[in-house]
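Every protein chain except one is present and positioned as in the full complex.
And now, subunit A:
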Amino acid sequence: MTTSPAPLTVRDVTVRFAGLTALDTVSFTVEPGSVHAVIGPNGAGKSTTFNVLSGVYRATSGSVHLGATELTGLAPHRIAGLGVARTFQNLALPPHATVAESLMLGRHRLTRAGFVAAGLRLPSATREARRHLERVREIAGFIGLDKELDFPAGALPYGKQKLVELGRALCMEPEVLLLDEPIAGMTADERRRTAAVVAGVRDSLGISIVMVEHDMGVVMRLADAVTVLDFGRRIAGGTPAEVQNDPAVVQAYLGAQE
């Protein structure tokens, strides 16, 4: 997994749904190993951006590159195969599976066992599963879920479920991590913990993180760069301090002064 970190470049991406322009020539670059926040009022196009980055939506025009590799037009599982992982704003966890099984799904792209190997329980498949379960335990420990591994993920409190989502994305050993409102709906304690995990991921693993988040305190604390969207357009960008004082941003959030 130690390819040299590559920047994620979004260039002039436009997404239209039957006449509605959800994204209008949006460009930004996520520097390797940085936390890049995408903020904006509701309906600004943040989730659409994520869906384009992860291949769920196809851009009408424009391009997304990870290093030299073009991501635009690739199927989601191919983009995931290149090391782009994401979490979902509204949880996308299996309702009955345990936390360990949910995390193991994140190992999918790193494992090989197919129908025959798994069905016949070939030694190669068993060994592979054991090895990857080991790594899953490590990651669970890293994000503080080691005690919950055997619980059904659906039975955990909301904040923990969000952590499971984050853990599952981390289990993909990503180069780029897309976090869609990672701390929304969490208790103060869980927020602190998640923010620490995100910071730790950047510092110790060198993963680039793109984050959509409404909690400005966390954005200002964690983000190295911020892109502000409003009505599908990029209205500002820069360091958190620059963005905070940008009149266009203030206007988008608070409305124009009469």
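The rule is simple: contacts are C-beta pairs under 8 Å (C-beta built on N, C-alpha and C of every residue); 3 or more make two chains touch, one makes a residue touch a chain; residues count from 1.
In the analysis below, contacts and distances are computed from a predicted model.
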* **Undisplayed chain, where the name is taken from the UniProt record, one of "Peptide ABC transporter ATP-binding protein", "Gfo/Idh/MocA-like oxidoreductase N-terminal domain-containing protein", "Inner-membrane translocator" or "Sarcosine oxidase subunit delta"** => "Inner-membrane translocator"
* Of A:Pro5, A:Pro76 or A:Gly144, the residue in touch with the unshown chain -> A:Pro76
* Asked: Which is it among A:Leu66, A:Ala125, A:Leu166 or A:Ile209 that touches the chain not included here?
  -> A:Ala125
* To do: Sort through A:Pro32, A:Gly67 or A:Gly154 and give me the one touching the missing partner chain.
  => A:Gly154
* Against the chain that's been left off, what residues of subunit A make contact? List them. => 54-56, 75-77, 79-81, 85-86, 88, 92-98, 101, 104-109, 111-115, 117-121, 125, 128-129, 150-152, 154-155, 168, 172
